[in-house]
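Everything on this sheet refers to the single structure shown next.
A single protein chain has been removed from this complex, and every other one stays in its place.
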Amino acid sequence: MLLIPCPYCGERTESEFRYGGEAHFRRPENHLEATDEAWADYLFMRKNPKGWHRERWMHIAGCKRWFYVVRHTVTHRISSVYKVGDPLPDLPS
Amino acid sequence: MTDECAPLDNVLRPGAPSGPSGVALSDRRFVGQINLRGRGEAVTAVGAALGYALPVEANTTVGSGVSRACWLGPDEWLLICEDDQRAELKKRLDDALAGHAYAATDVTDSRAVLRIAGACARPVLAKGCPLDLSARSFGVGHVAQSLVGRAQAMILPIEGGGYDLFVARSFAGYLWTWLLDAGAEYGIRVQT
Amino acid sequence: MKRYSFVQLLRNAIGLGDGWQQAWRSPEPKPSYDVVIVGGGGHGLATAYYLAKNHGVRNVAVLEKGWIGGGNTGRNTTVVRSNYLWDESAAIYEHSLKLWEGLTQELNFNVMFSQRNLVMLAHTEHEMIEASRRVHANRLNGIDAEIWSREQTLAFIPILNKSMNIRYPVMGGSAQPRAGIARHDAVAWGFARGADALGVDIIQNCEVIGVRREGSRIVGLDTTRGAIDAKKVAFVAAGHSSVLASLAGFRLPIESHPLQAMVSEPIKPVLDTVVMSGAVHAYVSQSDKGELVMGAGIDAFNSYAQRGSLPILEDLASAMVELFPIVSRLKILRSWGGIVDVCPDASPIIGRTPVDGLFINCGWGTGGFKATPGSGWVLADTIANDRPHALAAPFSMERFASGRLIDEHGAAAVAH
Partner (left out) sequence: MTQDFRLAKGGRIDREKPLRFLFDGHAYDGFAGDTLASALLANGIHLVARSFKYHRPRGIYGLGVEEPNALVETGIGAAIEPNARATTVELSDGLIANSQNRWPSLRFDLGAVADLASPLLSAGFYYKTFMGPGNAWKLYEWMIRRAAGVGRAPEQPDPDRYEHSFAHCDVLVVGAGPAGLAAALAAGRAGARVMLVDEQVEPGGQLLNTAYTINGRPATDWVADATAELDRMDEVRRLQRTLALGVYDHGYVACVERAVPVPEGRTRWRERMWHVRAKEIVVASGAIERPLIHDGNDRPGTMLASAARAYANRYGVAVGKRAVVFANNDDAYRTALDLADSGIEVAGILDLRHDLTGAMPALAREKGLRVLAGHAVVGTRGRTRLKAVEAAPVDDPSNRQIIECDLLAVSGGWNPALHLYAHAGGKASYDAALAAFVPGSSPERMTVAGSAAGEFALAHCLSGGARAGVEAAKRAGFSATQPALVLEAPEPNADTRVGPLSAPNRGGKRFIDLHNDVTEKDLRLAAQEGYRSVEHAKRYTTMGMGPDQGKTGNILGLNVLSDALGQAVPQVGTTTFRPPYHPVSFGALAGREVHDLFLPTRKTPMDSWHEENGALFEPVGQWRRAKAYPKPGESLHAAAEREVKAARESVGLFDASTLGKIDVRGPGAAQFLDRIYCNTFSTLKPGNARYGLMLGEDGMVKDDGVTARLGPDHFHLTTTTGGAASVYVWLEDWLQTEWLDLEVYLTSVTEQWAVATLSGPKARQVLGPLTDVDLSTAAFPFMAFREGRVANIPARIFRVSFSGDLSYEINVPARHGLALWQALMESGRPHGITPYGTEALHILRAEKGYIVVGHETDGTITPHDLGYGGMVSTKKDFLGRRSLGRAGMTGPDRKHLVGLLSKDPARVLPMGAQILERPTEARPAPMIGHVSSSYMSPTMKRGIAMALIKNGRERLGQTVYLPLLDGPTVAAEIVSPVFYDPENARRDG
C-alpha cells in the first residue's frame, strides 16, 4: 500500500486515492480532424515504462483534487508530486 | 414542519452492552452544513461575512460564534453551524458573494454526524481509519477527510477527546454498526 | 527424447533404468535463427513447439531473460476455461481448450489437466442475466456451458455459504464442465521438452535489450548474451511487452499491473471444482497437493514489481470467508504477484506489428494461461505464413484504430 504525498493534504495512504493512469498524454491538436491512428494513439497507446512514470491520482476520499506523481514502477518509490499547472519536475536519473 | 427523520433514527437502538464503557457513541442528528466552493476574491469576501478568514491551510478548521469552517480542499470548505442557523448563514454567504463565481450549497441533509467520545475513542477509530490520529498530529483545530472502514468521512476532533464523524447519510447505518462493533472490545455506550 | 512412462519410472526406481535425461538442453545461442521467440513463458514455448511441429520451422530459439516459466506462467491460478462471451474470444479459447484435452499425451508430459468443472457464481439478478447471455452464446458457439440454479450450485459446492441473509447470497451461476485447472509449471516444462526435442534452442538468462532493424524490417536482436540475427522475431513477453515494443520503436495499448495470488496451507479435500465470483472478487480451486489456490484483483497502478499491496489480499480473504465460512481458521501460506499486461478491451493482441518481420502476442492480462496452447498454435501459424491465422485476425492491433474492440470486461466479470 503506497504512501502518497497529496500536494494539498500531505502523506496519505493509497486507499484514499483513485489512480488515473499515465499523465500528460494529450488529445491530438484539431482532434476532430486527426487520423484514426492518431486518435487511437491518444485513446489507447501508453508508454507503460519500466522505470519512472508520470501518473495521475485523485484524492477521492480527501480533498478531491487530481494531481501528478512521479513514481518508479519497479521500486514504487515516489520522487515527486506536483499540482496541475506546476512545471514538470525532472525525472530522477 | 413535518416529521423529520435523521439518518440514524431508524438504526439507533439505545441500551447497548452494559459494563465499563471506554467509548460513548451518539448521533448529533442535524448539524447545519453548507458546502462552499470558490477561489480568489470570493474567498476573501467570505471572510468578511463570517467574521473570520476561511482556513487556507490544509486540514485545519477555524470557527467563531455561530459557524466553523473546515478545509476540504483548496477551493472547498464545509461550514458547519446549528441546524437552525444555516438558512441565515447561507444568506449571509450569498449576500457577501453576490457578483462572484462560487457555489454555496446547503448539504445539511447529506451527512450524518456521529460522535465518539471517551478514553478509547482513538483506538476505536484507529480500527478503520488510516490517518495518524495521535494527538501530536491530529487534535482540536485539525480536520481531515479520510476513510472509516469502507465509508468516507470527515473527521473533526472535539474538545475533551473524541471525534465528530461526518458521513454520507446513506452510510450512516453502516458506520453506526461498524462503530458499535468496533467499540465492543472497550465497552461502548450509546448516548441518546 | 526418451519417453516418460510408468515402466520407465519403475525401471529407474529399481535401478534398471539408464537414468533420466535432461528435459531440455541449455545450448549456447547460435549467431542466427530463422525465428526468435522472445519470452520463455508458456505462450512463447508453445509457439516454438508448434512452429517446429506444425510448420517444420526448427531453426528457432526461445530467449528467456530469467528461467522459463518464471513469468506469469509460473505464478497464475491455472484456471482453464473457454466460456467467453464474444464469438472471436470463444473461438480462440475453445480451440485452446481442445488442445488442452490432448496436451498430456501430445507432450508426453503430465500437465495434470483436471477437468473438474468451473462454476461462476451469480449473486444478483444482473449477474444471472449476464450469465444467461454468456451461456446462450457459448452454446451456440459449441461450448459446453450451463446455467445452474441456486440449489444445483449449493449441492455441487457444499462448503458455499448457504445463507440468504448476506450481502451477496448465491443465486446460482454458470458452469462449464470441461473447464478446470492444470499444473502451470508442467505446461512450460512440457512444451520446452517437446520443442527442444524438435531442435528448438531454449536459451535462459538471455535478456533482449535491443532491436536491430534494417529500414522497416527487423534483422536481429541485442541480448545480454550477445547479438543474435533473426529472419523473424516474435515478442511473447506478457507484462514486459511494452518494454520490448519501446525497444522496437512503437507503443502498445497495454498497461502492466500487479496481480496477486495466494495459497493456503495444505488441507484435505474440501473443494472439488473451480469457483469464481465476480461480485466478491475471488476465484479459487484446491490443488492436488491440498492448498487452496486463490486469485485476487489487480492493483490499480502500473507496476513491474512482481508484488502487490496488502489490502487486495485482505479483500480476497474476506471474500473467501464470505463465500466459504469454514476457511476462516485456515491459514495463508504464501502470497505472490505477477505482472499482467492489460489491454483496454480485456482481449489479447496477436499478429503483426509496425515493424516488418516482427510479430507480437500479448495483452492476455489476467487470463492467458488457459490460452497457452491455442495462442502458441495460432501465432506459430501466423509467423510461418506471414498472415494472421483466422482465429487471430480479430485480435490484431488495427482494432484500436477502427474501434472494433472485443470487450470482454462486461460479461467476463472476473477475467480469469
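Order of writing sets the labels: A, B and C. Residues in every chain begin at 1.
Everything that follows uses one rule, which is that contacts are C-beta pairs under 8 Å (C-beta built on N, C-alpha and C of every residue); 3 or more make two chains touch, one makes a residue touch a chain.
A quick note: this is a predicted structure, and the numbers were derived from the prediction, not measured.
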Where the missing chain makes contact, among the chains that are shown: A, B, C
Of C:N54, C:T124 or C:N385, the one touching the omitted chain in the full complex: C:T124
Which of C:A175, C:V327 or C:M397 contacts the chain that the document leaves out: C:V327
Selected from C:L10, C:A155, C:I209 or C:A390 as touching the chain missing from the view: C:L10
Footprint left on chain A by the chain that the document does not show: 1-3, 13, 18, 20, 31-32, 34, 36, 39, 43, 56, 58, 60, 64-66, 75-78, 84-85
Absent chain, residues of chain B that touch it: 1-7, 10, 30, 35, 37-39, 75, 101-103, 105-111, 123, 126-132, 134, 136, 149-151, 168-171, 173-175, 177-178, 181-182, 184-185
Hidden partner interface residues of chain C, rising order: 4-6, 8-10, 12-14, 19-26, 66-67, 69-70, 74, 87, 90-91, 104-105, 108-110, 112-115, 124-126, 129-137, 139-142, 146-147, 159, 166-168, 183, 185-186, 189-190, 204, 264-270, 286, 288-290, 307, 309-310, 313-318, 320-322, 325-336, 344, 399, 401-405, 407, 409-411
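Throughout what follows, only the chains that are shown with their structure count from here on.
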A-C or A-B, whichever has more C-beta pairs in contact: A-C
Inter-centroid spacing, chain C versus chain B (mean Cα positions, whole Å): 49
Separation of mean Cα positions, chain C and chain A [Å, integer]: 30
Rounded Å distance between chain A and chain B, as computed from the means of their C-alpha atoms: 31
Residues within chain C bordering two or more other chains: none
Chain A, residues touching no fewer than two other chains: 15
Sites on chain C touched by chain A in the complex: 240, 242-243, 246, 251-256, 300-305, 309-311, 344, 400-402
Residues of chain A touching chain B in the complex: 8-10, 12-13, 15-16, 60-65
For the chain A and chain C complex, residues of the former touching the latter: 1-2, 14-15, 18-19, 21-22, 36-37, 39-41, 43-50, 53, 55, 71, 73-76
